[in-house]
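Apart from one protein chain that is not included, each protein chain of the complex appears where it belongs.
Labels for the chains are A and B, by order of writing; each one numbers its residues from 1.
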Amino acid sequence: MASKVGKVISLSRRSFLKFVGGASLVGVTLNLSGCGEPITPDKAIGGNGWMPTQYNAPGNWPTSVRGRVPIDPENPAIVRDDQKCILCGQCIEVCEKIQSVFGNYELPIKKEFVCVNCGQCIQWCPSGAISERDDVNKVFKALADPNVTVVVQTAPATRIGLGEEFGMPVGTNVQGKQVAALRKLGFDVVFDTNFTADLTIMEEGTELVKRVTGELHHPIPQMTSCCPGWVKFVEYFYPELIPNLSSAKSPQQMEGALIKTYFAEKKEVDPKKIFSVSIMPCTAKKFECQRPEMNSASKELNDSNVSPDVDVVLTTRELARMIKRTGIDFSSLPEEEYDKLMGTGTGAGVIFGTTGGVMEAAVRSAYYLITGQQPPVALWNLTPVRGMQGVKEAAVNIPGVGDIKVAVISGLANARKVMDQMKAGNAPWAFMEIMACPGGCEYGGGQPRASSPPSDEDRNRRAASLYNIDAKAKLRNSHDNPEIKQIYADFLTAPMSEKAEELLHTHYVSRADDFIPKKSEENKLY
Amino acid sequence: MELVTTVVSRAGAKMSSVRWKFRMTPMRWVFTGIASAAIAVILVRFVLGLGATTNLNDQWPWGLWISFDVLLGVALAGGGYGTALIVYVLRRDKFYPIARSAMLTSLLGYIVVVLGLLIEVGQWFNFWRPYVSWGHASVLFEVFWCISCYTVIQILEFCEVGTEKVFKGAHKYLKKAMPVMLIIGITLPTLHQSSLGQLFYLMVGKVNPLWWTAFLPVFFLLSSFFVGAGMIVIESTLAGKALNHKVEIPVLRGLVKISAGAMILYLMLKITDMVVRGTFANAFAFDLPSIMFLSELTFGVIIPIIIAFSSLSSTRKGLIWFGILTVSGVIMNRFDVLFTGMGKYLNQYGGSYVPAVSEFIVSLGLVSIACLAYLFLAENFNILGNHGSEHADDIEIKDGKYASTAK
Partner (left out) sequence: MAKGVLVDIPKCIGCESCSVACKLWNELEWDEQEKNKTAIDRAKEPNNGLWPEEWTSINRYDPEKDGESVARYVKAQCMHCEDPACVSSCFSKAFQKLPEGPVIYDQSLCVGCRYCMMACPFDVLRYEWKKAIPGVRKCQMCATRVANNQETACTSVCPTGAIIFGDRDQLLAEAKKRIKENGYVDRVFGEKEAGGTSWLYISDTPFEQMRFRTDVTTKPLPSYTEGYMKATPFVGVGWAAILAGLYVFNNKGKEPLD
C-alpha cells in the first residue's frame, strides 16, 4: 500500500510540474505573440479598403470633386444604387456647375431635396450607380392584359438614340425599327410625339402671336414649356417668371390627353381601358406625367376612373431593356410606319429633339401664322440657333412685324444666367427656347449612356441625325401636317380654342417655399 | 423501469474494485431527454451562431442565458460558500450534515455557469484571453477570475471527497490543503457575487432606479448568501425524496434563521437606499417595475422572514415554503435587474426580446445535466452523510476508511 501511495505522489508531482511548466510556457508564448499588449490601429477591424482619393489619377473624367448629390428615395425619376457609387463627385459637378441646382439653395434644407429630375447625373455617373426609376414591369403588365389598349408614343429624340443600345453608331436613325419593335412587344397603337410637337408649335405659336399683338395679357418674352426639367427649374428658382412660360403643355402631355379623348372617340375605345405609355429621352418626363395637372382627359370626360393622361414614361434605355429582355433581334427588324391619326410628324416636329429645334420649328410656323404665307427656304436652315453653344441668339425678319429677336438656351446654368439678366430687365427677346439638358433632348437624362463622358461631339452627331431627318422630310412645317389640319377640323376647332385650352394648356405652381434660395455668391456650399 | 449500470473501470486493477451505480427513474429519463435536446441546440449554436439559436439582438445583447445561467446560477450556487463559512470557519458543527451536499450543489452550479458561459460568449475559444490580456478596469474581469478560480477550488474541494473513493492516495494531501482552499473558496465568491451586481452599475441611466444603486454589489452579495439556505432546504427535500435521505428539521431551521437574519439586513439596507435616493414614489407607482419590485421584496424577503422567526419554520412544510419563496424572490430579483429594470430603456425605440424556445431548452438542459450529475455523485460518494440505501454496506466493506470519515 505504501509503495502504491508513493507512486501516486511521484506521478502527481511530475504531472503537476509538467502542468505548471506547460502553463507558463503557454503564457510566455501568448505574451510574446502580443496578447496583453496595447492594441495598435492596424489591429482594429476594417480600414483596408479603398477611397475616392486613390482614384485621383489623370484621365478624361475630372476627379477633383468627391461626394455626391442627395437623391430622394421617393424621387419619381431617378434612383441610385449605393453599392455602385464610388463617390467620384461627377453628379455634384454636373448638378451644380452645369445644371446649377445643387448648391443653389441655402442650408438647412426644409423638407424635400431640390431636384429638377433632368437626369444629367445619370449621364455623368461613371459607375452606373445613378439610373432612371425602372417602370418596365408596369408596362409589361399592361401589355399582358388583353382588356387594355396600350397606346405608345415615341419622342423625337429616341429614334436617333435607341440604335446605340444595339451597337449602332451614335446618331443612327432607327425610327422604322423602333416602331416595329414596339409592335412586336405588343403595343396596340404606336403614335409619334412628333405629331404633338407640331401641335405644340400651333398652340405655342398662336399664343406667342397673341402675346405680341397684346391680345393675351401675358408678358414677353414667351418661354417654351416643352421641357419638364426646365419648367420645374422655373417653379423652384424663378417663380416670378412663371407668367412668361407658355401655357402650352409639352408634346408628351398633349399626345397623352388626346390619346384618351380624341383617339378614344375616333376609334371608339373606352378611355378607362387605355394605358398610355410614352418613350422619352428624358427622366423628368416621369415626373411630369405624375403632376396633378396632367389629368386633362379625366377632367374633360368628367370621369375619375380615367387614369392620368400618360400612365407610364419609359426612357430610351428602358425601351432597349424591354427589347433585350423579350429577345427581339433589333437590328434585323423591318422598318415600319407609325399608326395614323396621331402618327404623322413633320421635319419641324422631329428637330424638337435638339437644342434650337423648337425655335426653328416655331419660327417657320410663326412666319406662316403672321404673314399667311409659307416661310422662305432660308428658315428651313436657321443656322444661328443650331449648334451646341449654351446661349444662342437670332433675329428673324418677318414681313410686317420686322425683326423678331429670339434666344435659345440649353443647360440650366446657362438658363440661370439669362434669367438673372431677365430679372434685371434686360430681355430683348420675344421668344425663348430653353432646354434643361445641354444639347437638348438628344442628350437627355433618358438617352443611352455613352462609354465616354457626355461630349459635344456626341451631341453634334445626334443633332446632325435629327437635322438630316428634317432635311429629307416631305413636310417641314408644322402647320402643313395633314393630321394637324384634321384634328383642328374634327376635334379642336382652332388653336387656343376652348377645347384646346382645356386639353392642351396647363398652369404652373411656385415651388419657392420648398427651400431657401441661395443668398449670395460667397455662400457656396463648398 | 429500473436500470442498474455498473461501470467497471479498466484503468487498473486498483479501480476494478470500485463500483458505480446509477438507477434510472422516470424523472431521470426526463432529465436525460431535456439534456439531450439541449446538447442538440448547443451543437446548432456552435455551428450556426447565436442568431440562429437565440432571440438576442443588438438591443438585448444579454438575455435568458446570461440572466438564468450566469446571474441566477451563481446566486443559487451561493449556498456553498455560505455553508462553508458557517460550518468550517465559524465551526457551527450542527450544520455539518448539510455542508457537503451544499458544496456539491455549489460546484455543480458553477460548472453549469461555466458551461453556460462558454455557450453564451461569441468567441468561446478565446475564453482564456482575460488571463493574459488583463482588462483589469472591468468588473467582469474580477467576475471572470473569481468564478474560474473558485470553480477550480471547488473541484479540488470536491476531490477531497472524491479521493475517499478513487485515487485514494491523494486524499491526505488534499485534506491538508483544505483550510487554504476553504478560505480562498469563501473569499472569491464574496467578491464575485457582489461584482455581479456591480456589473449593472456601469449601465448608468439604463437600469430602472428601483434597482440601480451604489448598493447593487451589497444586495447581490447578501441575497446570494440568504438564498443559500433556501436552496439547501429545497435541495435536501428533493434529494431526500430521490435518495431517501432526510435532513433533520432543527438543522434546517437553524440555517433558515441565519438566512433570515441576512434578509433583515438586506431589507433594512433596501429601505435605507430608497430613502437616500428618494425612490419611494417609484416603488409605489404600481406600474410594472413597481409591482415587480414590491412582490420581489414581499414574497422573497418579508414573508420568508416571518416564516423563519415563527413556529412555521418548525414544520417541513413551512421550511419548504421558506425555500420556495426565497429562491423565487432571488430569481425574480435577478430577472428584474436585467429584464424589468432595463426593459423600458432597451425597448424605447421598438426593441424587444422574448427568449426563444431553444434558449429555454438549453437553460433547462444545463439544469438537468446538473441534476443528473448531483444524483450520480450523491449516490456514489459520501455527500449526504448517510447512505440509507442497501449499497452503503457494500462500499463500507470495500473501504474501511470510509466509515470513519462519514459522520
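Please note the rule applied: a residue touches a chain if its C-beta (ideal position, glycine included) is under 8 Å from a C-beta of that chain, and two chains touch if they have at least 3 such contacts.
No experiment lies behind these values; they were computed from the predicted model shown.
Within the full complex, the chain left out of the display is in contact with A, B. From the set B:Asn57, B:Asn282 or B:Ser328, the residue in touch with the chain omitted from the display is B:Asn57, counting the whole complex.
Checked against the full complex, the one of B:Ile42, B:Ile153 or B:Ile186 touching the unshown chain is B:Ile186. Residue A:Ile109 is the one among A:Ile109, A:Ala378 or A:Ala471 that touches the chain missing from this view. Think of the hidden chain as still there; on subunit A it touches residues 35-36, 38-39, 41-53, 65-71, 73-74, 81-83, 85-87, 89, 92, 107-113, 525-526.
Listed here are the subunit B residues that touch the chain not shown: 46-52, 54, 56-59, 61-62, 85, 87-91, 93, 96, 99, 117, 120-124, 126-127, 129-130, 133-144, 160, 175, 179, 182-184, 186-187, 190-191, 195, 198-199, 201-206, 217, 347, 349-352, 405, 407.
Definition applied: only the chains that are shown with their structure count from here on.
Each chain gets a centre from the mean of its Cα atoms; for subunit A and subunit B, those two points are 71 Å apart.
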